[in-house]
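The structure is given below, and queries will be raised subsequently.
Partial complex: the chains shown occupy the same locations as in the complete assembly.
Chain IDs A and B follow the sequence of writing; residue 1 opens each chain.
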Amino acid sequence: MKVGVLTGGGDCPGLNAVIRAVVRKGVQEYGYDFVGFRDGWRGPLEGDTVRLDIPAVRGILPRGGTVLGSSRTNPLQHEHGIRRIKENLAKLDVEALITIGGEDTLGVATRLADEYGVPCVGVPKTIDNDLSATDYTFGFDTAVGIATEAIDRLHTTAESHMRVLVVEVMGRHAGWIALHSGLAGGANVILIPEQRFDTEQVCAWVTSRFRASYAPIVVVAEGAMPRDGDMVLKDQSLDSYGHVRLSGVGEWLANEIEKRTGNEARTTVLGHVQRGGTPSAFDRWLATRFGLHAVDCVRDGDFGKMVALRGTDIVRVPIADATARLKTVDPKLYEEVGVFFG
Amino acid sequence: MKVGVLTGGGDCPGLNAVIRAVVRKGVQEYGYDFVGFRDGWRGPLEGDTVRLDIPAVRGILPRGGTVLGSSRTNPLQHEHGIRRIKENLAKLDVEALITIGGEDTLGVATRLADEYGVPCVGVPKTIDNDLSATDYTFGFDTAVGIATEAIDRLHTTAESHMRVLVVEVMGRHAGWIALHSGLAGGANVILIPEQRFDTEQVCAWVTSRFRASYAPIVVVAEGAMPRDGDMVLKDQSLDSYGHVRLSGVGEWLANEIEKRTGNEARTTVLGHVQRGGTPSAFDRWLATRFGLHAVDCVRDGDFGKMVALRGTDIVRVPIADATARLKTVDPKLYEEVGVFFG
């Protein structure tokens, strides 16, 4: 049996761990052959492949990024996209596809599986942790770790100069990274996209923190927005991951805090460093187990499914369930964390 | 209301995060007063206390260890131990105890709560992750991260000299640290206490790895034992955490591998570095949430309970459930990981 593998969307620490696990188990236990498709859906669309066997996955476990490359190519937006994919798969004798990706990549997989009978198995991937049906996605823990370390560092700078530091972290639609890294980093304010923030309240927290002789750290998700709706965004171009970028909330907020409280405020935008580099041990563990279970789905002929984490178990869920709605931060959880604000 | 807090047993990254969360929420939301007891059960036994208020928990979130100190004092083994604790609590007007500890510490809490009516809430703590009723305990992720980084480092040394490297990690009764760090670190053999290992099989894996022109890394839990029972232990004294130390398995195994395969082999015993230093973001998150929920148990008068992680939720379980049996590695999980051996 020949199995294709592709990685789509933004890169994410742990992708290589999935690929390695899929190949190691598939070759050693089930005798499968593998074909790597290059750059997400572009690979099967254009028949662009890369060798994928045991030697090809040696030493890739601790490496960030993806040895298969990635892209945002959507075959549904290409003429005869699906037909070309089916033809290319047939030409290569590929009988099943393991697709590792987020909402978009898996959305294509769902349609391929459901509407066109292409046997697909999904592996969830989003550094933002905002995919339903799984407790966590790999890459998230690494991103939170990087952001937390940065916040740890910024504390000493804030204290030395008694200055507000606003840290903008990833999270366009969901505040998971902000929430986790903000809590772990001892932030005094955490702002997430799920709840529009009240700039006056933020300033009150900042002021009360200074009154206790400490300098405040404000962690803000890139997608957070003020309640008062008066934020002038500096830039609304498409970002590097293909979405409209509502950038600038960090800088905007630092300016507002300076203006309204009279305290010096600075911004740090963590940016791409959050998604690069070697995955954390947790992410290697999760990604590897996702890979092992994905190849089991292929063996069981259990297509249209995605592997997912539930507690400490890896389970299978319909791909469609995972992409149906975004997993956002529960208001109760946000409230729980709110005890540390101010 | 006045609430006592103590930390017992071996130190563990995240203890300070629990203490901080308990105090921040207890003081700010419920208006509690807190008393810190020094060095685990020794504190209430001898009436040795430490101030525990908001200023006392400032800045401790990222710090390893415990500001309260710890010990293995067991009041049940002291004459009138329980009576003295009850008297000391009464003298201090302490109406509830939050006890943060492992099997032993929580075992005392259970008996205090059940048999003597001392209102206790438990927070699970074991770096080995071997406590039932909770998906994970804090400190474990940090330990796995440190061990994984060490294994990453050892790979390059092993390859440069084509030499076997045996890494002995923590885990006397359960192989969780070995399993997670071994998988994450790309180890070629992982040996855990739950399954006696076959030294010949280990040597076969080592040899096959060399045949593929790679140098093997063997990760072994300190409590792992050979099936053939011929291990001569160099030392059976009480270890630093009060248990009989079955030490030397790493060194023993390296010697056996050298003798049986003719390959050079070296051992690294990671030791105490695994449990020290700043907690990982995951552990800060988990420990903080445990602390927040523990103080909620006090508010609800829900005593004899322990907070626990289930998926992404914090739940309450009877303390007795958690200490009834050790959580060991499921044979199926060990088999799942076995695809990477050799």
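Assume contacts are C-beta pairs under 8 Å (C-beta built on N, C-alpha and C of every residue); 3 or more make two chains touch, one makes a residue touch a chain.
Everything numeric here is computed off the predicted structure, so don't read it as measured data.
Number of identical chains making up the complete complex in this structure, 2 of which are shown: 4.
Just so it is clear, only the chains that are shown with their structure count from here on.
The angle needed to superpose chain A on chain B by their Cα atoms is 180 degrees, rounded to the nearest 5. In whole angstrom, the spacing between the mean C-alpha positions of chain A and chain B is 30.
By the touch criterion given at the top, residues 21, 24-25, 28-29, 58-59, 61-62, 135-136, 141, 144-145, 147-148, 152, 180-181, 183-186, 214, 278, 280-282, 284-285, 288-289, 292, 310-312, 336, 339-340 of chain A touch chain B in their complex.
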